[in-house]
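As you look at this complex, bear in mind that one protein chain is not there, while each of the others sits in place.
Residue numbering begins at 1 within each chain, and the chains themselves are lettered A, B and C in the order written.
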Amino acid sequence: MKFDVFTQMEYVVRSPGTLILNIHALRSPNQTVISEEFGLEPYIKFEELQTLQGENRLVRFDVSADTPNVKVTYKATVDNYYEITDFGNLQETHVSELPSPVLPYLNPSRYCQSDKLYRLAHNMFGHITNPFEQVVELTNWINKNVQYLSGSTNSQTSAFDTVTEQAGVCRDFAHLGIALCRALTIPARYFTGYAYHLKPADFHACFEAYLGGKWILFDATRLVPLNGLIKIATGHDAADSAIANIFGDVTFTTMQVSCELAEDGFVPFYYIDGEFKGLSYL
Amino acid sequence: MKFDVFTQMEYVVRSPGTLILNIHALRSPNQTVISEEFGLEPYIKFEELQTLQGENRLVRFDVSADTPNVKVTYKATVDNYYEITDFGNLQETHVSELPSPVLPYLNPSRYCQSDKLYRLAHNMFGHITNPFEQVVELTNWINKNVQYLSGSTNSQTSAFDTVTEQAGVCRDFAHLGIALCRALTIPARYFTGYAYHLKPADFHACFEAYLGGKWILFDATRLVPLNGLIKIATGHDAADSAIANIFGDVTFTTMQVSCELAEDGFVPFYYIDGEFKGLSYL
Amino acid sequence: MKFDVFTQMEYVVRSPGTLILNIHALRSPNQTVISEEFGLEPYIKFEELQTLQGENRLVRFDVSADTPNVKVTYKATVDNYYEITDFGNLQETHVSELPSPVLPYLNPSRYCQSDKLYRLAHNMFGHITNPFEQVVELTNWINKNVQYLSGSTNSQTSAFDTVTEQAGVCRDFAHLGIALCRALTIPARYFTGYAYHLKPADFHACFEAYLGGKWILFDATRLVPLNGLIKIATGHDAADSAIANIFGDVTFTTMQVSCELAEDGFVPFYYIDGEFKGLSYL
Partner (left out) sequence: MKFDVFTQMEYVVRSPGTLILNIHALRSPNQTVISEEFGLEPYIKFEELQTLQGENRLVRFDVSADTPNVKVTYKATVDNYYEITDFGNLQETHVSELPSPVLPYLNPSRYCQSDKLYRLAHNMFGHITNPFEQVVELTNWINKNVQYLSGSTNSQTSAFDTVTEQAGVCRDFAHLGIALCRALTIPARYFTGYAYHLKPADFHACFEAYLGGKWILFDATRLVPLNGLIKIATGHDAADSAIANIFGDVTFTTMQVSCELAEDGFVPFYYIDGEFKGLSYL
């Protein structure tokens, strides 16, 4: 399905510094970037980078106090494809069957301290034998118990906090989902994207769990249809998939984000209790 | 310089499970594995894996309660090469000059929450202009203030704990060094290896900081000569560079580790206050 | 019911220091100390203190390396009285009805960070209207989910850790119970005592919740009958009710503790699901 995505972000610069942005739509076999445009006002030379995994598309540029106001604009038309798989009979995947590149997503990370959540995860979800159902149930639990509350958390908040404090934003919901998955020996990774009709408009974060050989999408916030996302990046957690990394005395001031349909016929897809149909982007 | 390294580890198995070990000496242009031997008693089929970065050498195998005692043996003769660089005139490397694969080592990670240490790191070491000297001074500070105390920490202890509690083992010294470097915008990564004449014998952990285009070795414990290490792995921190990842009801019982010279002429190398000579393996 | 309680603790002294012990049975209208004996070997002058609340009985004495081995012995015969109250119709007590001395037990404390557990406590137990039942249910939850595991925690472990990590000893069970009560606006305090037939023999910790004008005893470990306790102290948490506070280079080495019946006719009392009978000492 084709979407028009757009963002504009403004920064105030008070010292020499560097910005690394991760706002470009991912280019992948299952996500085609039909057209895109990236601009800086005033014009600054920028450099495109790829992360080691060869996927996420970073832009890096230097700023200085000579140009104290920098405006970043990105717009693209993107076609995404997804797949629905029935996991009604899914068995646990043994660690010995996981491909090597998937193994790091079992490790704890900065914001997803799965090593501290083993007993809790097993006490709550260990009795469920189907791993897809485990992840559905843990996102249900997050959705029911964690309050979506803007401003309740900050850039240091982690899953270990959220599991107890039970308030946060999409990033926190995702981190908790990832940490619980990993504690159950299900590989899980962070997902950032543009999200169709997200209100209030913002970048979105959710997560993917590795089930039956595929990265299946889950969103404990349930704020958007699962097939209304344009993927920007995946990573271990927000530490390596941030929308922006800022070095120097540079302040983010305003942002606009949008994600609109560019064609007709969109049928929103959500998980339905009792069904075992999981959605995967590539 | 050639070293004979050896380890033998025993596990008790009470359920089906999987072990992933990272004990093989790294093979690299600067570290030649002349001969090596890996064995499991009783014999179990095992699989060699490489991590995404293409470096660390993992071994994965399944265990079951049918063979409740598993003994792992690894021995190798390894020749390592290193380089000494004079950093007397080193300038700060700007983020915009860092190669893309180095950038992730600026991010906070599970055990190295550099995002919480910015002010502290700048208050303590921000006045030093030479980045090599910054890292030397922060390892000096760790060495002086953090007590090496076996059993004082556990697998959940992180740099945020150690900077205040000031006790730990080599892993904690390394995590704190890494976190402080990253807080100063110096990329840093975790390093595990066999260590010449480490007492008590054990695997060793220290860290590398990215300075002047090279990964320079630092060891805040000062327990071994910097040129007496056979590298096993590097990673963000112990979360992705653990000696062993155990899945299932499997318990580590005993371990032997050794690292002995296999030729004459070893001249131990330590950093000397006031000199700016840094050691790098590849 | 009359009990003979006994403890013997040995310390190794390497520097001048001070010990403050809180091992004397509380003297109260509902707990009669029939006979008691406190001794130090070698003899050291000691001082009896009372805490501000006028209850807990401390003993303070200086030690020095001249007497490197100090043995503390306490034995007593104590008669305790308790009361059973039916809370079948208990209503919530409003904060405005709480006596002033009870109010501090609503505050968070070192090991009971109730301020971080509000949402969790309300999500889990907020739907229960009878406060006695709330406390029964939360101790049931702790008993079911937290694993009693010696050595899994240390003197820094707090309720905020235990609610997620779900392992600990009696002290941790008590701290979590207290924190959850306070998060539900139920005053709660820490309770230490000698415990009949506790295995392995040790001092015991549990907690009291203020319900219907009385301090009602709860023990999430369920290791001993509720009427088999000889109270030593109450406090906000282990920070002000520790068995021993040690100043100086003094190490605890061995301990014996026992609590035996001194008369016949003991009928062990435990809470029974579906009944609302709460036990209170004074």
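The working rule: contacts are C-beta pairs under 8 Å (C-beta built on N, C-alpha and C of every residue); 3 or more make two chains touch, one makes a residue touch a chain.
Just so you know, these numbers come straight off a predicted model, no measurement behind them.
Undergrad: Please identify which residue in C:15, C:50 or C:91 touches the non-displayed chain.
TA: C:50
Undergrad: Which is it among C:35, C:155 or C:254 that touches the chain not included here?
TA: Hidden-chain contact among the options goes to C:155.
Undergrad: Of the residues B:65, B:120 or B:261, which one touches the chain left out of the display?
TA: The single option touching the absent chain is B:120.
Undergrad: Which one, B:89, B:147 or B:254, makes contact with the chain that was left out?
TA: B:147
Undergrad: Quickly run down the residues of chain C that touch the omitted chain.
TA: Where chain C meets the chain not shown: residues 18, 20, 47, 49-53, 58, 60-62, 94-96, 100-101, 103-104, 106-110, 113, 115-116, 155-156, 185, 239-240, 245, 247.
Undergrad: Residue-wise, where is chain B in contact with the chain that is not depicted?
TA: So the residues of chain B touching the unseen chain are 116-117, 119-120, 123, 144-145, 147, 160, 163-167.
We take it that only the chains that are shown with their structure count from here on.
Undergrad: For chain A versus chain C, what separation do you get between their C-alpha means, in angstrom?
TA: 46
Undergrad: Which chain C residues touch at least two other chains?
TA: Correct list: empty.
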